[in-house]
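All protein chains but one are shown in place.
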Amino acid sequence: MLELVGAHLQTESQAEFDHQFAPGQITVVLGANQSGKTNLCRLVAGQNSRARGQVLLDGIDLKTVDPRKRPVSMVYQAFVNYPNLTVAQNIASPLLARRGQGMMDKKTVAARVDELAHKLQIHSLLSRLPHELSGGQQQRLAIARALAKQAPVLLLDEPLVNLDFKLREALEIELRELLRETNTIVIYTSSDPRDAFTLGDEVLLLAAGEKLQAGAPLDVYLRPQSLAAMQLMADPGVNKFERDSRICALRPEHLRTVTDTGIDMTFDMQVSAFETNGSESFVHGEVEGAQWVMRCDGMLRISPGQHLKIGASASDVVQF
Amino acid sequence: MAAVDLQQIGFTYPGATEATLSDLNLSVADGEAHALLGASGAGKTTLLNLLSGILHPTNGQLHFNGEDVSQLSGRARNVAQVFQFPVLYESLNVSENLAFPLRNSGFARQVIDERVTYICDELELGQLLEQKPRALSLFQKQLVAVGKALARPDVSLVLLDEPLTAVEPKIKWQLRQTLRRVQADLQVTMIYVTHDQTEALTFADRVSILAAGGILQTDTPEVVYQSPQHEFVGHFVGSPGMNFVAADALSVSTAQRIGFRPEWAQLSNAGQLSGTLQRVRIEGAQQGQPAGLMVLDTAHGEVVVRGQLPDVQDRLIGSQLQVQVLRGVAFTNEQQVGSHEFV
Partner (left out) sequence: MSSFRPQNNRAWLGVLPVVLIVAFSAVIPLMTVVNYSVQDILDFNTRFFVGLQWYEQTLNDPRFIEAFLRQVAFSLTILTIQIPLGIWVAKGIPQNSRMTPLILVVLAMPLLIPWNVVGTIWQIFARPDIGLLGVTINALGITYNYTSDPLHAWITLVMMDVWHWTSLVALLAFAGLTSIPQPFYQAAELDGANRWQMFRYVELPRLRGVLIIAVLLRLMDSFMIYTEPFVLTGGGPGNATTLLSQHLATMAVGQFDLGPAAAFSVIYFLFILLFCWLFYSSVVARNED
């Protein structure tokens, strides 16, 4: 169990919060840029940052532990590997560092390197140098190195943000399998709500250094406690409107064209743009003076300027 | 403005043993918004450089409005290009940047002024005219780069090389929309080169899918998505791509494999395929019921289905489910041989 007590992530904010991370669980820390995600990682890892607060691992205050010996490993946004070491040597590096303390013989190290390389599908590249790898492979290597350390806490700070879309999709699905096999406490930061669903057993929402909400991803999605929390869990954003002087919001995927069934409220949208990848489409436009976006299945190509009748089911409306 | 015609284009880099492009045919109509979609290594950059006149074809011919321009420079072809990141003259302000290609073409001062004003109105650059590029955001810079490419009234073809790469994801749609609007207003022939299917399917009137140095299919975005001519097209376009299973699993005897999209199938008690649920990827919920992608391990390989999840409990993973395929596209030797409705 990893505990944050009185965590203060940003100088600009007064907010302090407590949070507990359970072993064997992946917690996705979701927040926009500058929300304090990276500072949270640095706080846990014991690296210098503006963040303050107590970090307890199984009741032991990590302040008393030398940062170099902290039971934490970390994967960064940028692909950080030793440029002069081969893939195999890179994966082995955290193991060899420990060999000095008489913990691992050469054979065990080689077996472990082989096992991790297979899991991350880089076993055919073991003798290459990092610069000879593609971006996706470099990040696989960085993850393998972090896993080799077998630390009880694993931090991943937006590790996939610099990868191509298709690569990202593939690696995300593999990561969940990989991370769940162990009894590690995994903290994964992201700004994409899809990551919360794909990877997270738990999601922790952060905004300006403040803890907005935490819980199972679906639970947080279905029952947001604030508009900001709903906004963070919506892809790409929420649609706001007012009814009876109360602020109401609808998620993009809950808007539909009026031909669909189950609609009990309608809106008039002036379309300004659409996006589609074939499987799903986003329609951007103006509704009641606000920028809205609708997400729907299949390919929808609508010319801008057009008026579109859209609808929603009243049960999907969230009121604040 | 020009109609672009590529006839039997082949290209081999000097010293290379294998051709990067071979027997490539493509016709882009005058005033068309066309997208070239392909993974890295498919030959996109080579094709782009052939169009912009940096490279010249080893075989075949390139025609602009019926005229052979294969060996002409990009300048002589009147091609303009927008690059992955904004390419502007840093010491010139926005209006000087826009006027630069016009001045070099020897247009009269009055014509230049009119044209710059027109482009500015079209792209809503009005307030930025006196600014130097370094004072602009990446988004604004790329907008100016688009304006510079469109400045010359005699431009025959505008090439766009993944122009949204540097733009922040959440505002990409705005620039893409501007590009579409300007393309429609000015009736410029545009070729948009990208690896991103959203870019291609959103921007273009027609899309060409490029793989291994050749074009597999050229069609409207709808047709490319609904009726891929080649298995690779079905796999590459869509998120996630098509599922492929042996044809006899769906009792089809006239083809080798059937491809179907995740949304063309549903969970059912009387499905043709059965398998174990491996993973789910929740994308949201409809009326409180979670929905998303379900990955099943079947006797015919992995199958992905999109729809509402039957239950949220964790023991759902590993449960036996049946999938009913509603429609599919039939392939033999990776080539499309027809489509099937299974209802």
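The first chain written gets the first letter, and so on, giving A and B; residue counts start at 1 in each chain.
Going forward, a residue touches a chain if its C-beta (ideal position, glycine included) is under 8 Å from a C-beta of that chain, and two chains touch if they have at least 3 such contacts.
Remember, it's a predicted structure, so these values are computed and weren't measured experimentally.
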Sole contact to the chain not displayed, among B:Ala33, B:Leu62 or B:Val79: B:Val79
Options B:Gln7, B:Ser27, B:Ser105 or B:Thr220, residue touching the unrepresented chain: B:Ser105
Residues in subunit B touching the chain absent from view: 52, 54, 73-75, 79-81, 83-85, 87, 89-92, 100-101, 104-105, 148
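Quick note on the criterion: only the chains that are shown with their structure count from here on.
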Interchain centroid distance [CA atoms averaged], subunit A/subunit B, Å: 27
In the complex with subunit A, residue positions of subunit B that touch it: 39, 170, 173-174, 176-177, 180-181, 195-198, 201-202, 221-222, 224-226, 237-240, 261-263, 279, 281-288, 290, 292, 295, 306, 312
Subunit B-touching residues of subunit A, taken from the complex the two chains share: 164-166, 169, 173, 176-177, 194, 197-198, 217-218, 221-222, 236-237, 251, 253-254, 262, 272-280, 282, 284, 297-299, 301, 304, 313, 315-316
